[in-house]
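Heads up, one of the protein chains got dropped from this complex, but the rest are sitting where they should.
Per-chain residue numbering starts at 1, and chain names A, B and C are given in the order in which the chains are listed.
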Amino acid sequence: MVVPVGESVTLRQTVTYAVREALSGAGEPVVHFVAPVAWHDIGDVAAGVREETEMLLERVAVWAREDGDDDLVVETTVIGADTYLFGPDDYARVIATYADDSGIERVVVDPQYSPGGNVPILRPMEAALAERGLVVDEAPVDRPTRRGRLLRRGGALQFATLFGISFLFYQLLGGFAGTRFDVATGAVSATLVAAMLHRVTFTDRLGLRTLGRRLVRLVAYVPYLLYEIVVSNLRVAYVILHPSLPIEPRMIETECAVWGGMPLTLLANSITLTPGTLTVRVHGRRMMVHTLTPAAREGLFDGALERAVRFVFYGRPALAVATPRERDDARIVEDDDGADGGETVVSGPAGGDA
Amino acid sequence: MDVTPLEVAVVGFLLGGVFFTFVTAVGVIRLPDVYARAHTASQTDTLGAGLTLIAVALVLGLETTTVKTVLLVAFIFVTNPTAAHAIARAAHEEDIEPWREDR
Amino acid sequence: MIVEQALLAAAAALVVLAAAVLYRAVRGPTMQDRVVAVNVLGTNTVVILALLSAALDVPSFLDIALVYALLNFLMAVAISKFTVDRGGVM
Partner (left out) sequence: MIAPVGYALVAFVVAAAVATALLRDVLAAIILFAAYSLGMALLYTLLLAPDVGLTEAVVGAGVTTVLLLLTIAETVRPTDGGALERPDPRAAVACGALAVVFGLTLPDLPAVGDPDSPVIAYERVTGYYLSQSYAETGVENTVTAVLAAYRGFDTFGEATVVFAAGVAAMVVLRREVLT
């Protein structure tokens, strides 16, 4: 059988399951571990990716031998190195090609491994694999997957949440009149909205408890943000109204220590809201921030907002990460006029969809 | 003429809101380039709008309509920076160079 | 009474400020400058509507204000998408 592997929390369990299945099945026990490698030859962005992938495969091979006995044959291969992998479909294509070449029909997938993004609009890799005539077998792993799977597939919770929000908003606009007309039209509108958008609105697969904790921490975050906004607004007001307009605008590039869509969005918006700083571009974790005054720059380098956003999403333990200044992750973009507009941002093949 | 504390608060918030909107207008007119102007559009303007809407909420008192005001504030606080980011990004993609005081 | 006066005065001040911001919308020089100006104008409109709603005691103005706030955001994003590569986005 073929097992596509990549960095994931349940990789160890998937390996165990695959090995057990291979040993219990009829015939020669062979497991092929394939690691799709994406964009490894594109400039500085992914220089280390190839090495990392090979190290991952070595690790997987060691695990597989740990679990199996002497009969087990373990094959490891890096695939997709010669093509351009972007969405789940592309990953499925190279995996299917490999399976065809080796005459294999069965694929064991790790449910937590979702290469090429897990955007709900794109089909997950599993579906694409099954369509190519392979037997797709999902490794039974525990960890948060069970609940997550339920959400992603059925989307019942997402649907209900979106329906609730839309319905409440509708009733609010109607002033909570509570007439039959309001309730009926509200229900229809909310159903339409939820039916169309429940796969799009929430991309994170979250449990209710995580969501609740984040909400509580978010509530704690808002007053802090408001305080920051008021204080720095006064500072910017002083600068703007000052007769000599003492501004020293600079573009800053920083690699921020938050991960994922929502946290990045919250951080980028918070940075924009606190005066003196304005997020111009986001590429992955790399942000370009326009700063108006040296004081605003210092604040950004100290990374107070970044810490706060980490706290909202990951709780107290995440507070300890070093500031951008200590990590040496923030710098002023000093583009000289000559070098073709001084475009210093390295843009990945995914394009500028930040 | 008697003035209640509520009225004082309302007028105070209104003054604050108008002041920050004034700063926004001055900034949008006076600052040297798009990026700097986008700063005021997203920040001082947001605070100005927030303060004024708080005043409105105070006037309305505890009613369901007040919830709409609160919603309005929340909405402005989310969309304004996002819009400013979109504008600044568009400017950056058009290769507009930021203004520097030493050039 | 004094509250109504204050609300209306604030609304008048905001309209005057909006007229001042119009200068930037006309002047430019870049398209993004104009979008910034219109964005500020839109926010001002929302606030003025809320002020009028409280001053004239017409709660339904707040609904309009909500719609404007949504619309303003969409407009800013739509125009700034268009100014890049002129429609290449769509």
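Assume a residue touches a chain if its C-beta (ideal position, glycine included) is under 8 Å from a C-beta of that chain, and two chains touch if they have at least 3 such contacts.
As the structure is a prediction and not an experimental result, all values here were calculated from the model.
J.: Which of the chains on display does the removed chain touch in the whole complex?
T.: Its contacts among the visible chains are C.
J.: State which residues belonging to subunit C touch the missing partner chain.
T.: 4-5, 8-9, 11-12, 15-16, 18-19, 22, 25-29, 31, 34-35, 37-38, 41-42, 45, 48-49, 52, 55-56, 58, 60-61, 64, 67-68, 71, 74-75, 78-79, 82-83, 86-87, 90
Note that in this section only the chains that are shown with their structure count from here on.
J.: Take the average of all CA coordinates in subunit B, do the same for subunit C, and state the distance between these two points in whole angstrom.
T.: A distance of 10 Å separates the two centres.
J.: Could you put a whole-Å number on the gap between the CA centroids of subunit A and subunit B?
T.: Using C-alpha averages as centres, the distance is 31 Å.
J.: For subunit A, which residues are shared contacts with two or more other chains?
T.: If we look for residues of subunit A contacting two or more partner chains, we find 173, 175.
J.: Multi-chain contacts in subunit C: which residues touch at least two other chains?
T.: 59, 63, 66
J.: Which residues, counting only subunit B, touch subunit C once they are in their complex?
T.: Residues 1, 3, 7, 10-11, 14, 17-18, 21-22, 24-25, 28-29, 34, 37-38, 40-41, 45-46, 48-49, 52-53, 55-56, 59-60, 65, 68-69, 71-72, 75-76, 79-80, 82-84, 86-91, 93-94, 96.
J.: Which residues, counting only subunit A, touch subunit B once they are in their complex?
T.: Of all residues in subunit A, those touching subunit B are 172-173, 175-176, 229-230, 232-233, 236-237, 240-241, 245, 247-251, 268-270, 272-276, 278-281, 288, 290, 292, 341-343, 352, 354.
J.: Quick one: which bits of subunit C touch subunit B in the complex? Just the residue numbers, please.
T.: Going by the criterion above, the answer is residues 2-3, 6-7, 10, 13-14, 17-18, 20-21, 23-24, 30, 32-33, 35-37, 39-40, 43-44, 46-47, 50-51, 53-54, 59, 62-63, 65-66, 69-70, 72-73, 76-77, 80-81, 83-85.
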